[in-house]
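The structure appears below as structure tokens.
The complex appears here without one of its protein chains, the remainder shown in place.
Order of writing sets the chain letters: A and B. Residues in each chain are counted from 1.
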Amino acid sequence: MTATLVETTYREALRAAIRQAMLQDERVFLMGEDVGDYGGCFAVSLGLLEEFGPERIRDTPLSESAFVGAGIGAAIGGMRPIVEIMTVNFSLLALDQIMNNAASLLHMSGGQFNVPLVIRMTTGAGRQLAAQHSHSLEGWYAHIPGLRILAPATLEDARGMLPTALRDPDPVLIFEHGSLYNMKGSLPDDAGAVDIDRAAVRREGADVTLITYGGTLGKTLEAAELLAADGISAEVIDLRTLRPLDDATFIGSVRRTHRAVVVDEGWRSGSLSAEISARIMEQALYDLEAPVARVCSAEVPMPYPKHLEDAALPQAATIAEAARRSMRPAAG
Amino acid sequence: MAAFTMPSLGADMEEGTLLEWLVHPGDTVHKGDIVAVVDTAKAAIEVETFLAGVVSELLVEPGTVVPVGAPLATIETEDEAPQQLPRAAPPMEKHQEAAVPPPAPLPQVHSPLVRRLSREHDVDLAQLQGTGRGGAITRDDVMAAVARTAGPETVDATRPPTQAVRATPYARKLATELGVDLTGLRHPDGTPVTAEDVRAAAAAPVEKEPVETQLVETQVRTAPPREDRMRSAIAALMARSKREIPHYYLSTTVDMSHAVGWMHDRNRSLSIAERLVPAALLLKATALAATEVPDLNGYWVDDSFQPASEVNVGMAVSLRGGGLVTPALLDVGSLELGEVMARMKDLVTRARGGRLRGRELTEGTLTVTNLGEQGVEAVYGVIYPPQVALVGFGRVADRPWAIDGLLGVRPVTTVTLSADHRASDAMTGARLLAAIDRHLQHPEEL
Partner (left out) sequence: MSKRTATVTAPPMPEAAHGLDLLRTMLLIRRFEETCAELYSAARIRGFVHLYVGEEAVATGVMSALGPDDAVLSTYREHGHALARGLPVDALMAEMFGKETGCSRGRGGSMHLFDKSRRFVGGNAVVAAGLPLAIGLALADKLQGRDRATVCFFGEGAAAEGEFHESLNLAALWRLPVLFCCENNLYAMGTAIAKEHAQPDIALRAESYGLAAWPVDGMDVLAVERAAQRAVEAIRGGAGPHLLELRTYRFRAHSMYDPDRYREKAEIERWKERDPIDALVASMRAAGQLDDAGLEALRDEVAGLVAAAVDAADQAPFEPVENLTRFITSEAGPEGGQR
């Protein structure tokens, strides 16, 4: 019997993943602000309260530190919690729990207490939500040993990363870019778990490697189209897992194309893009034909008006331009 | 009698100032009594005694700075065994010392800029006294050295040397692989030389010899003769080797009858140009042996041994004008014997013609010196840092040799090993010599 393709959205794919996990494993429950009656701030959990009841679709007070910490405690206590944080900006209120407890307990207890917890949160800009709802701080989390950081950029990953994350014995953070929830496409009706270890080549090319993840994958693929029109063949890598980074995939690609452009919606200074650039220097310097280029967000708190927000973010045109420059490094 | 000592009140406390005694000689003290006030870097802290008894003597006056652990007073403890912890263990610092031995003097490492400048201006870094941090040689040191030899008016440190080529890292790598000399290559619009330019140059006939010669001439006009500079470079390197590397030496005598016999047989079917000489067999046997005993193939860097993934055999080649270079035959283990022979000849020719490639000069992982041609019996060489071993071959000579209790005449040679005792022990060295011997007994497998 072959699977048939069904039309779906990123949001529905996430919901299907949560629903299936809850049906398959009684230890799984969802907890966060407005996940129940409201249906989730981004409507991911819409309808689940009716199906699973308030014990397992658990609304919390506005207490990020306490309910994230409660997720950690419940995971130690044998449950498989999925904790939803409304946006990455709010996750800073729980940063102490995420770093000092979730990421550290296994090591500081000498291997006794692992924390099988999944935290989902929205990240990124592009919806005119201004300076306290729009940032891309996943690179900060990718700094922390003990965490696994995922960034689903496709329907398949929205559907498939959660079940794999729930099987992980250690904390996994999933960053859902806010601009992706309405993304439409089709998935096989039997779509399920995917790996959470490897980066993916989303488009093959020979002249330059564009490395990105999450919300900027679409813009980067658009940039590759623009470059193709100029006769430049761009390879597009979707990192998928931001920690631990799959060096082999992007380094292998850079060794073939000899040029790299890193696209990251985070700020440039001290960022994930800096880490990727450094790894290319460490592992593939002698294969480079041009300096590694980066396209990042402007270093400003995200402004509200659309023209300024657009200017602050990586765009297909700026990505393509960076790639063109790396094809011909500046004279002098 | 027991000592009341300066307590450690924090990991960062190394000493304290005794501010005040709260007891006098003759006072009876109990475990936990406050006996003195000590000023640490942070605050004045009352300190307690963990001994019980009668204070017999105060050894330190108030106001004195005392290191942690030094006695401050003596206490006549009570009859019962002193309330001390079982077995005074060495302080924590001792453990740390044991775990992390004091670093050996590091080999001098030069910055890429310094190395580039020294190359461009032909300055021997080993002769310079660094003024940078930790004696590091700086750009200024190099330029000052250039000024000393060339006269200040000819040097403009701010102007980039004209012969420096801007090339992408990949273009440089490719140039080395294809044997293309980057000097003289230019990209049409003045941007860095790319891999494409290198490939084009590799395909085109080489004709930049004159340019190169001219550059070299202008450059060395005021420098001492090449032979002198080479002598001083060898002097510096060998002195460093003997200063830093604790050598140990082993030798063994190897029956070469199988190897030589097999070689003569094989040579009968080869053209003169392709014929083998014993040195090729020795090199190949050494490379195979080093693959089996990887602890002798690699580098001693940053206080530890870093094994190399392939065996690049440095060959000591004496130059006609005097002096010595040790270019490497790369990845010898993977080469067929005929190829070893061909490359060896090529390398010696190019070494004597001054046309070695950068990688050949820097990537040797083990050196072989063969003084057999000079009639030498055995050679005990000096290791080429940062390598950790050197194998020497003496001449192949007919000698009386006992075989199965009878005396015969066999061609034999003495194989020696000089090895770095920091990286390996004699047992390991012995395995290498044994492996060389074994391979030479099966020349058909070389």
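Of note:
Criterion: a contact is a pair of C-beta atoms (placed from the backbone, for glycine too) under 8 Å apart; a residue touches a chain by one contact, two chains touch by 3 or more.
In this text, all values refer to a predicted model and were calculated from it rather than measured experimentally.
Between the chain not shown and the residues A:75, A:88, A:194 or A:316, the one that touches is A:75. Summary of contacts with the chain left out: across B:68, B:308 or B:324, the touching residue is B:68. Within the full complex, the residue among A:105, A:150, A:263 or A:292 touching the omitted chain is A:105. Summarising the interface, subunit A meets the missing chain with residues 29, 55-56, 60-61, 63, 65-79, 81, 96-97, 100-101, 105-114, 145-146, 148, 164, 167-170.
Taking the complete complex into account, residues 5, 7-11, 13, 31-32, 40, 42-48, 50, 68-69, 85-89, 91-93, 95, 99 of subunit B touch the chain not shown.
Here is the rule we use: only the chains that are shown with their structure count from here on.
For the pair subunit A and subunit B, the distance between mean C-alpha positions equals 45 Å. Contacts from subunit B toward subunit A in the complex involve residues 168-173, 189-192, 194-195. Residues 258, 285-290, 328-332 of subunit A touch subunit B in their complex.
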